[in-house]
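All protein chains but one are shown in place.
Order of writing sets the chain letters: A and B. Residues in each chain are counted from 1.
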Amino acid sequence: MAQLEVDGVGVHFGGVVALDGLSFTIDKGQICALIGPNGAGKTTLFNVISRIYDATTGSVTFEGHDLLAMAPHRIVELGVGRTFQNLALVPGLSVLDNVKIGAHAKSKGGFIASTLRLPWVISEEKRLTELAMDILDRMSLAAVANHPCAGLPFGTLKRIEFARALAAAPKLLMLDEPASGLTHSEVDELGSIIQAIRDEFDLTVLLVEHHMAMVMSISEKVVVMDLGRKIAEGVPEDVRNDPLVIAAYLGASK
Amino acid sequence: MKDFLQILIVGIGDGSVYAMLGLGLVVIFRSTGVLNFAQGEIAMFSTFVVWTIHDLGVPMWLAVIGGMAGGFIIGAIIHEVAVRPVGDPHQKPLAVVIVTIGLFLGVNGAAQLIWGTVDRRFDPLFGSGSVNVAGVPIAWQKIGAMVVLGAIAFLFFVVFQKTKLGLAMRAVASNSESAGLVGIPVPRLLMLGWGFAAAVGTVAGVFTTSVLGGLGPNLMQLTLIFGFAAITLGGFDSLVGAIVGGLIVGVLTSTLPRYVEQFEKMPLAPAFILILLVLLIRPQGLFGKKDVTRV
Partner (left out) sequence: MTESTDSVSSSDRSPAGPSQSPADGSTARTVTRARRVHPATIVAWIVVAVVVIALPFQLQAFRVNQMSAWMTIAIAALGLNLLTGFNGQISVGHGALFGVGAYTAGLMIIKVHSPLLVAVLAAGVVCFIVGVLVGLPALRIRGLYLALVTLAVATLFPLAVEQFNSLTGGNRGLEIRTEQMSSRGFMKMLPVRLASPFEGLADDQWQYFLFLAATVICLLLTRNLIKSRVGRSLVAVRDNETAAAVSGVPVAQTKIITFGIGSALAGIGGALFAIDLGQIYPSSFTIVISIYFLVAVVVGGAASTVGPVIGAVLYGVFSDVVIPELPDRLQPARAVILGVLLIFLMLAAPGGLVGVFKSTKAKMTIRKAAKAASANAAA
């Protein structure tokens, strides 16, 4: 059974159709890329899965759970994590705290227990610190752990965003344009990082990306969207040569 | 019925004053994005300036003009010195709120230092007489408030719609960055906006003085709430809304306590409930634009 099933998802904002009957599946452990020209609806789909938007029609199922019936803060508990193009970081917290916040759903300690600083809260905090530092180490960010997030270079912030998403020990990691704003060599590095992380953390990856070279080199499956619809689905080779895809990007030849 | 008509007219008259304050609030909000909690205090201060000029022997009308000019300068300076350097209200809402509150305190305190706490008086602009309309006595002062509001509204219309200056100010309110890029002196126009608002506020202060029977440092504290209720109802960025909202608030505040028992004891409740309900149900008010956020 597929791990993620998107089935007939439609999103209508008033008269605008952002998504129209979108369906595809992802198997566990795959790296799947979602590509398409600007305005195709890729980020809209991400926002539907993260429950920032409501879908007008259709369903999204993750490991059998109906995502569309859940509140936004519950999604990460199921194991669906995501990064944002504009970075979902908290400028008022340090890098380390940002990663710890990423693990919020997988940690315990409510208002009362925290106020009273109960022993188990203290040890839970230690565990979180270890976990967060481990991930920061992995992303070569240990040096800036206590630095406030504000003021760091963009490439560093992107890695912190990654770390934040990984802190929740997701099963499915959705990456929203991870390569945007990166230099050429950083993009190459990114491709290897994504693959390594997929292997090491036992993840499934769904990424939206414009950087074709990277997409084609690391993806096992590619879904192409245009104007809210799926126009192709398959292995990179097939999709690359699909006339519909080429027409969508370059315009149809008359 | 006669009673009701009279109360209605009083409400419209009072509402005209709220609308005046509201117009100033809208100009400030549209141009700088700030909800100016000190607007009432600035208006009060300028009203004291009016009194001071009048006390020197100048006729009331001239004194009002003088006070408006004084208020204009004060408003402009305040923007330049205290508001502009703080930054964008969207980025730093708390800082902006603190600054307007600081102004609230500071201007109020300054007025008390200069003029003390004893109420001052001056004669109502339109006299204390009243006219009989269909058997209902209506104070000239109330009619005057409506007329003056009409004049101010007309002036705003002419300036904003028919002059280059008004066009430039609308451009700044719509998109200050682009306006700056085409050569409009944005900071100067923002200053003008605050100046205009203060000038109009002065008139509101003068009218409020006759309503309350005296001029003291706490003159505008309640009128401010009514002014905010007016623009909340009308839409924070709508000049038309300020006028309509002000009139409605005025009518509600004068009629509800008379005819609805629950409000008899709490004449100010309608304003507060109005603010709360509008913000919860239809935050853009009657004429405002809806706020859209991009994820």
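The rule we apply is simple: a contact is a pair of C-beta atoms (placed from the backbone, for glycine too) under 8 Å apart; a residue touches a chain by one contact, two chains touch by 3 or more.
Treat the numbers as computed from the prediction; the structure is a model and nothing was measured.
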Inset, instruction - Quick one: say which of A:F24, A:F62, A:F84 or A:F162 touches the chain that got left out. - result: A:F84
Inset, instruction - Consider the whole complex, including the chain that is not shown, and state which of A:C32, A:I101, A:L175 or A:A232 touches that chain. - result: A:I101
Legend entry - Residue ranges of subunit A at the interface with the undisplayed chain: 50, 52, 71-77, 81-82, 84, 88-94, 96-97, 100-107, 109-111, 114-117, 121, 124-126, 128-130, 133-134, 137, 142-143, 145-146, 148, 164, 168
Legend entry - subunit B residues that touch the omitted chain in the full complex: 34-35, 37, 82, 85-86, 89-99, 101-113, 116, 217, 221-222, 225, 228, 232, 265-266, 268-269, 271-272, 275-276, 279-280, 283, 295
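Convention: only the chains that are shown with their structure count from here on.
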Inset, instruction - Return the distance between the CA-based centres of subunit A and subunit B, expressed in whole Å. - result: 49
